[in-house]
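Have a look at this one before I ask anything.
Missing here is one protein chain; the remaining ones are kept as they sit in the complex.
As written, the chain order gives the labels A, B and C, with residue 1 at the start of each chain.
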Amino acid sequence: MTLTATPSAEAARALDAELYERMLLIRRFEERLLDEFSKGRLFGTTHAYIGQEANAVGLFDVADAGDIAFSNHRCHGHYLAYGGDIHALAAELMGKATGVCGGRGGSQHICFRNFYSNGVQGGIVPVASGIALAEKLKQSGRVTIVFLGDGTLGEGVVYESLNIASLWQLPILFVLENNRYAQTTPIRLNLAGDIAARFEAFGIDTTTLDTTDVLQVRDAAARALQHVRERPAPAALVLGTHRLCAHSKGDDTRDAAELAASRAFDPLAIHGPRLGDAQRARAEDSVRSALNDAFERAIADPFPLAESLGETPRRAR
Amino acid sequence: MTLTATPSAEAARALDAELYERMLLIRRFEERLLDEFSKGRLFGTTHAYIGQEANAVGLFDVADAGDIAFSNHRCHGHYLAYGGDIHALAAELMGKATGVCGGRGGSQHICFRNFYSNGVQGGIVPVASGIALAEKLKQSGRVTIVFLGDGTLGEGVVYESLNIASLWQLPILFVLENNRYAQTTPIRLNLAGDIAARFEAFGIDTTTLDTTDVLQVRDAAARALQHVRERPAPAALVLGTHRLCAHSKGDDTRDAAELAASRAFDPLAIHGPRLGDAQRARAEDSVRSALNDAFERAIADPFPLAESLGETPRRAR
Amino acid sequence: MTATAPAPTTVLASLNGALHSLMERSGDVYVIGEDVLDPYGGAFKVTKGLSTRFPARVLTTPISEAAIVGTATGMALRGLRPIAEIMFGDFLMLAADQLVNHAAKFRWMYNEQASVPLVVRTPVGGRRGYGPTHSQTLEKMFLGVPGLRVVAPNALANPGALLTAAVADDDDPVLFIEHKLLYAQPLLEPGRGSLSEFQSTVHGERYPTHTLRMAGARAADVTIACYGYAFEIVREAALSLLLEDELFVEIVLFTQLSPFELDPLSASLARTGKLVVVEEGGLTLGWGAEVVARMTESSAAPVRARRVAARDLPIANARTLEDATLPQVADVRAAALSLAGREVG
Partner (left out) sequence: MTATAPAPTTVLASLNGALHSLMERSGDVYVIGEDVLDPYGGAFKVTKGLSTRFPARVLTTPISEAAIVGTATGMALRGLRPIAEIMFGDFLMLAADQLVNHAAKFRWMYNEQASVPLVVRTPVGGRRGYGPTHSQTLEKMFLGVPGLRVVAPNALANPGALLTAAVADDDDPVLFIEHKLLYAQPLLEPGRGSLSEFQSTVHGERYPTHTLRMAGARAADVTIACYGYAFEIVREAALSLLLEDELFVEIVLFTQLSPFELDPLSASLARTGKLVVVEEGGLTLGWGAEVVARMTESSAAPVRARRVAARDLPIANARTLEDATLPQVADVRAAALSLAGREVG
């Protein structure tokens, strides 16, 4: 699935539909999840990817099947775009035994094939560098993709990792999703200087994009992945984006006018017109049935038994 | 002691002599220390400032008396240039009760008036930022000066601090002494990209100097301090320098040819010719007698008593 | 906390009120942390309203836990009274070097030439389904760190007064541990409401220890030591032990976790000889380990002891697993009954 030259019109249409459906899957999955929360079927917290779908979908469309991804708290969209099993994620979020991590991980702590996530900001970045190093040493040709939010640029270990990745020319792609907010904090209150310059200061090739058009993201990602894989060398993709949902559940303190303006960047609205009405309806149907199936099975699935906790005995019981 | 316009020839000569004597004091202090180590009067470790004297001496000559300094493991030169008491430092290094920290701190852990140091690389940088913030909030007009080595750019917390210092426009001067080595590791093996660019990526005004001429350092420092104090805003001074001694005691793995070449940058050799022979001899005499006095008193001083440890009782005694 | 404000009714209101009052009383008090500004007012709302009233003294930061603590340490070194918030106690790991090798060391290492009147507040604990990196109780790793005090409020001890003491009356760094489930908890008073069966004696002033006895009961059979949210579990267990098993317990409830000052516990143990220690953190080298070790070393009479704590496992997202990992009322009951030589049902 690497970058190809100008595709035929037919192939382009098929690609458009595919990308649309994948973005829609993420959108509807997250909506369903928020709905299940309000129904009390979910416990804990969640960070929806609504509005940012073009990033993961554009990127994974041009990643190789063997590439590795390390994601953060906002990982559902990344996981689904990576090709993660829908039911296993739904079940995981409900704390079911059939979840992708048996209910142990939950929303932010996922492992599926070569996809990992963790919920401590920044800490995943050196781990991803280590993965990239291992793959370079093994000459596997795999690229490691690590996701960061703009707010996560506050964490020092990110820079330790940029330095090491550049020094050792690791095959790693840093995907910085800049939605200009860290939880409730706007970027002007937590980020000084310039994002691209931060990567470049470590000698890392950086591309900044300000679009939520999945086709543009896909093209930029393809180029970046090619650079990383062929040199090999690290690269950064700084993707301007818009979160069209609360940070986690009800915590949206952003101004209504700003939010309304952000809606213009809805990647579904931007990419949707490239499909016909019938195509879009088919996508809705297919996504709805996939999600219904996944969620219904997950709802019916059993909770993990206390006995599955492992061997460590609890004292005084 | 702020920047003045072209001084009179007489004032310039007096300044030359003063700067020379201060550098010489540091040089001879460190040499004496290494000698005391070999005589077994010192225990533990030490990091000499030999070769880098122009940085601290040039800088503190133009700092205000009330300015604050936070230094690192290689702090003796900074401390002496700051105006720290010689005997109190010698006694501290010998673990004497009369030491500047009563023998508790030792070589890397000093506190004297507004001068602090600590031995964990990088960790001092946010603390220095906090000091700068406090002084800004108190509108004291004080500048905080924090010292880092090139190797310390490996520590993530440095970047957390650069971001905060820039975001909050703190009156802090980052003094990066680039001797191109971290312990035994040459800079090409631990630093990717560009040092100045790292500061600039955070929006910090940065001056890079590649000289061991104390007068040039002094000028650059005066300009940087003025910027920091008047805006107020952070600034960085990246000072190329040469360590003309082992990292700590005997651990010099550098190539002999390289070391020999470095000797050309000896700041005493560069600045010395601006003084007459008699002036230099007077400086030697004055430094020798100050050091003899300090070390002799320190040697005669008592060790701290176990009772001075504090109230925490040791168990089972 | 202000003269005119109504008395707070929950732990959250008490803490928030104390912050308001502290900032009102002294211009040296600053709040620094992630997302602490209004209208959000912090992830758990403890800083709510502060930035509106004191906009220049509430500093929202980048996501930089090490630098948050480091910056606040520098402020404290220069005479301010900063209160840093770490959004989840799990992230204390990122500030461990700042706490252990900087804030806590300065005063001693600089031979009393400096002090660090810093407070680091953080919510800890599970039971909310936040999963392995947002549910931990990690304060045990900081107990015993020289130069660092660790304090934990509970629903009985006036939480706001404790926080006020830490900020205004303590010149050393204090790690202030708030269990997430305590925030919504109504404040308790001995002899009233859900504590109507208990009477309390208070030891110590700044960070007091409460000894609770069943009102008018015979000598207690077992002593239960605890802190923080665990008190909620312990008092429920104590009531059920009383009602269902006629077992009388004495509860010794601590607010200062470290340094360990256990005199009230020694006194209670001299009466009962049997000790249950309950905490939400993992069993191994939890607070209870030091408590049991000290009691074993210092008691004239032999001590019988049981610890009730979390299993030494990460905290799962799934509620069934989380429940099985964290200590429950039944665990406390079982430990007390077993020590008292009763059949455990």
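Before moving on, here are some points about what is shown:
Convention: a contact is a pair of C-beta atoms (placed from the backbone, for glycine too) under 8 Å apart; a residue touches a chain by one contact, two chains touch by 3 or more.
Computed from a predicted structure; not experimentally measured.
Contact with the chain that does not appear here is found for just one residue of B:R27, B:R74, B:H87 or B:H109, B:H109. When the omitted chain is restored, the residue from C:Y30, C:F44 or C:F91 that touches it is C:F91.
Listed residues A:T46, A:S107 or A:N163: the one in touch with the omitted chain is A:N163. When the whole complex is considered, the residue among A:F43, A:Y116 or A:F199 that touches the unshown chain is A:Y116. Looking at subunit C, the residues touching the absent chain are 90-91, 93-94, 96-97, 99-101, 105, 108-109, 132-133, 138, 140-144, 146-147, 258-260, 282-286, 288-290, 292-293, 296-297, 302-307, 312-314, 316.
Counting over the whole complex, subunit A has residues 68, 101-102, 104-105, 109-112, 116, 118, 120, 123-135, 137-138, 156-157, 160-161, 163-164, 167-168, 310, 312, 315 touching the chain that is not drawn.
Think of the hidden chain as still there; on subunit B it touches residues 43-45, 92-93, 95-97, 99, 102-109, 118-123, 151-156, 182-185, 189-191, 251, 253, 303-306, 308-310, 312-317.
One rule holds for everything that comes next: only the chains that are shown with their structure count from here on.
Steps from subunit A to subunit B, taking the shortest chain of touch contacts, total 1. Between the CA-based centres of subunit A and subunit B the separation comes to 46 Å, rounded to the whole angstrom.
We define each chain's centre as the mean of its Cα atoms; on that basis subunit A and subunit C are separated by 37 Å. Among the residues of subunit C, those in touch with two or more other chains are 61-62, 64, 66-67.
Within subunit A, the positions touching two or more other chains are listed as 153-156, 189-191.
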